[in-house]
Structures are given as C-alpha cells and as structure tokens.
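Omission of a single protein chain aside, the complex is shown with its protein chains in their original locations.
On to chain A.
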C-alpha cells in the first residue's frame, strides 16, 4: 500500500487522540456475553435433532487396517451409525492449503481416524467407540525425528535457504565466535476450546459451525475433501475459544462431522477429547538449531548462521520457518539460514503462534547472550552494535523499525543497568537471582481482505466480513475502526463476522488478522465517506465526523438524514501493494526478565517480565496489551514447561493432556509489563498497524533462559529448562 493512501479518517496517534475511539483501551464488546455464557461456540446451539459423534483412532503408528469389527459398537442402544468405509476420512489436519491423506486403509500415524461412531449422546458414542475393534498389520514407523536422515533442501515451506558470503571463512577469521546447537520440543497449540464442529446438510448444501481461525480457506478445503463445490459449503465461526495457529487449516473433526451428518441424515457434532486433539490436528515441530556467530573484537558480526532441522510427515506441506525472524534481525556480511527436514510418521506439524520466531529466537537470542559473554560486552549493547540500517538479508529499507527505542525504553523501565554480569553472583537465601534480555521480532504480513460496511437509515453502521475473533478482540477493534471513521459511538456499530457468506478475509493467522481486516474496514468506511461527501456536495477531505453527525462547510447533518431510505453500502478491499514489496516489514520488541532459581532444587520462578514493543499503530491499547502479555506468558512456558513427548517406540504422544503437558499456571506467571512505542506504519497497510499477536512470544523465552544463565551460570540449550537440566551445575548443598 502506498504511503499516500493512508486515509485521512484515522487520526495520527500522538497528535489527536482526544475523542477518537481508535487506540483507546476499550473493553471487549463481546466480553460480557462470553463471561456469562451467552456467546455460542461451535459445539453449542446445534440445530434440533443433532447427533453426537466419537472418533476411533488407529491403535498403531504405522501399518495397514486389516479389518474393523463394529458389531458390538453398532449393537449398543442409541448408536446411529459406525462409519469405517468412507474414503474421504482424513488422516489429520488439513494445513497450508494441502489436503490431509484420506482413506481408511493405510495408517499414517498413531491415532489417525479409522471409524466414526454416531450416537444419540456423547456417552453412548464414547462407549461404542471403545467397543470398535481395529485389526491392523503394523509396520515399522519413523517416530524419532533425531534418528532420521536430514533432507537439506526440502521443496516445501515458504522460506528458501539463504546463503550470502562465506560463513565458514568468516567464522574462521572471526576474533570471537559462538557455535552452539539448541533444541526445542514438540509444542501443542493447547487452545482451551478443543477442536469442535457441528455439521448439517440442507439438501446438497453443507453448513459447518466450526472452531476455526480461517473460515474462507476452510470452506474450500472442506469442499475439496468432500468432493463438492465450495459454493455448497458455508462455514460459521462466530466465536473461537483460542486457536494459536492450531485452528488454521481444517481439523479432522470438521470433515468427519460432515461425513457423519451426511450418513445419518441429521446434524452431527464432534468435539475432540483433549487427548485426540494431539492426534487429529497439528502441532509445532520439534527443532534442532545450530547457531554460528562470529565477530570482530568490537562485537560487530561478520558471520551469522542459523541452520535448523524440523519434522514433517509425508503428507504435510508446512515447514516450520525456524530462521525467519533471524533474517532481518542483525547485521553481518556472511549469512546463512537454512531449514532442513526430516520425514516422520507422526501427526502433521503446522503453524503454532509465531511459526519460526517462537522457537527460532531461543537459538539466536541465547546465542547472542553467549556471544556477549565471550566478548565481555553487555548483551544489550551487543545488539545495539549490530542493529542494521536496512534489512541485511534483502537490502530493502525497513518500513518502520523502532528496535533501538525498544531496547532503550525497556532497559530504562526494567532497570537493566543494575544487572550484575557475573553469573551466579546474586543470591537471596536459597535463591539465585538473575536477569536477562532478548530481542523480539516477528515478520509483518498484510494480506488481502475485503469488508462491507452498511450505514442504515437509523444511522447505525454494520461491519461485515468473514474474519474471526479467536479471543484476540476482533469484534472490538473493527467496531472501533468503523466508529472512528464514521464518528459513531460503539453503541452504534455492529460487527458481524465468522460467516463465509460475508466478504472474504484471510481470517486470523500470522498476526495479519487485525491489520488486514481493519484496513479493509477503513477502506469500506472511506467508500461511505465518499458517498456522504457527494450527498453533502463537499469533498471527502472536508468532512468531519463526530457524534453521529457529519460536518462540512459549516453545515452539520445527522448521518441518518443522509441515508435517505436505502442503506449506504461501503466496500473495502485491501491487498499487499508496492510498498509491501519495496520494504522489509516486521514488528519489533525487547524482552526483559528476572528469575529466581532455587540453588537446592533447580526450580525456576520468574519474578517479573517486561517487554517494549513496536507494533505500528495500536488499535486498542487493552487488547494489544493482552496479546503482548499473553505471548510473554507463553514464551515463559516454552522456556520452562511445555514439552510434548513422543514415545519413539510407537509414535504415541506420552503427555497429550493438560495434566502432564504443562502450560504455565497463574502461579508461574508474575507481573508482566508490556509497553508500546507507537508509530503509524504507513507502508504496512491503510490502518498503519503491524502484527502484535505473535510478537510477544518472540524472544520472551530466550530472555528467561538468559536470565537463568545469569542467575546460575548454567547454560541450557535444550528447551524447556526443567530443573533436572540445572541440577548438575548448581552449588553443592
């Protein structure tokens, strides 16, 4: 989008925020209905007569299904159907536009759907599912990613390898180097609402009420999987109880629900039990990451290499873009960034919050901490020294980049100068105290999106698009944008989203949801403003909107009076433009953390975290902050807790539930502070906003790990930093 195209309707933050809606910390407009149970999720308010299904998973990790005995299950009173023969049954989640493997013969991974049991109640469906006997011929599977050969140049994923200069030579010449390998485990998206879908057919038309982040793409994928035209599928997702990337694509349950509804001729709903979510949807790949950094004695990077290996099954097209955030992060002439692949017989790996950066920042930002120590340079100063003037990989100018401001503001607010550089030297009783920091960076994407805004004769505006609100605040920010543009209070703006009958967007993912859909709404409102200007016989830039009225040339007219019967329909359509191509765009930040590590047991308790973030225009200071601190808490959990364990003997997950897949609890998360250095990014999109949803997790975990090192002198490179990894390096008791 060209800079000149930034609409006049949005005030410049910092100059005119007084009466405006945009940017203000407004409570979620859907908050009350959510906390009082009024907001219906995918499994709720099913059409009358809905049946319930349970899914039977494959009992081995590789092989073939020989026979399925459904007699006992089918005989149970209340069972409507046991479906084992539908060739459209998906093996798992459809991601990145690719269909999952379909069919019921070959077993691609443990827990793959092999039977659908449809019954009058969930209890009966579950009991019947346990009675289904699946006879298999097992085969040898590839269950240990670390034991499989690495494909150096996989032809999947979006991130090509980058090779600039000669890293090996630059490393050999460098005065100070780091060459270290870090690992991260399997991560589950772990949304509180499991994947769930209610499906019903009306003749040859299918409606899915699904917990899904990107319903426009889901509609097409479901249609392809079922072999019908997309026009016959409608997907609804009015409320989504968390997605975190795990509800991009289409979970197996959606297609299974559609198949079941077709078979029994009734609506069917499916909510995956927690343990099945792990097998029938996607997870984040484990990673192995080698970091090489080489500098002169002054700390200037001469070489930077971030080489990674990730896992995917034979069907998946997604490749965790591990070094993505490192590409524009630091200067250095010799550069190498790679993503190797190992093929495994496990459920698909896919997008989980901040694909790439969430795990890539562990390696590069811990590596920078190690480098700083070897150089004897303050870690923050090392980053400042290597701040690039332009994107060091593409040579493009940055659209906006306030990284140095984030460092400075964060250091000041956190008290970074009080850090004691010698590790293990600050002790309070049994507790070793340390602080650490890391840079945060998440690539910014603006994607194609459309929106319609209808101004009715009552002077109310209705915003319509197929965007989703996955708990992020979409309902609220779209209302704020329209209200700001048209001078309407939130009580006069309705937002209707989560329906593929509405103008298409790219949904929620990649932190592009808010900025892209908001931009489309901005343009739709511009459209309405142009029409109002015609009706006022004025130029659009002469108009001022306030309190439901429009002023021009000394005249003030209520919006309702200008509508004259037929509603005014504004249409907005935004897509990446010349500026998107011409600039390097990212959100930036600096993360700071203080930890206490128990010198006896190695237990880590985070005492405080503080982040300063550059996200362009802040659309809503409250929801933006919630996104930021939510990401920080998750980064903490990646650093300390989250560890999806694969039993390499048979391809099962050992801990696919919330009892033993540990996310951070309230007691683990201390005071979190998030601050913004706000600057409208005119190159990014008409809203001037950059992504925020995935920025907070980037670098957060590395700051924790660096703080642990500062506290203890123990450098752990295999995430998460559980106490057993610290014990050998702790002082004697």
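In this section, a contact is a pair of C-beta atoms (placed from the backbone, for glycine too) under 8 Å apart; a residue touches a chain by one contact, two chains touch by 3 or more; residues count from 1.
Rule of thumb we're sticking to: contacts and distances are computed from a predicted model.
Enquirer: Just by its UniProt name, which of "Anaerobic dimethyl sulfoxide reductase chain B", "ABC transporter permease", "Xanthine dehydrogenase YagS FAD-binding subunit" or "Chemotaxis protein CheY" is the chain not shown in this complex?
Expert: UniProt lists the chain that is not shown as "Xanthine dehydrogenase YagS FAD-binding subunit".
Enquirer: Pick out which of A:499, A:603 or A:718 touches the chain that's been left out of the picture.
Expert: Touching the chain that is not displayed is residue A:603.
Enquirer: Can you work out which residue in A:333, A:408, A:456 or A:647 touches the chain that's missing from view?
Expert: A:647
Enquirer: Sort through A:130, A:150 or A:544 and give me the one touching the missing partner chain.
Expert: A:130
Enquirer: Give me the chain A residues in contact with the hidden chain, please.
Expert: So the residues of chain A touching the unseen chain are 59, 123, 126-127, 130, 273, 275, 430, 600-603, 605, 640-641, 645, 647, 649, 652, 654-655, 657, 659-660, 662, 664-668, 722-724, 727-728, 730, 733.
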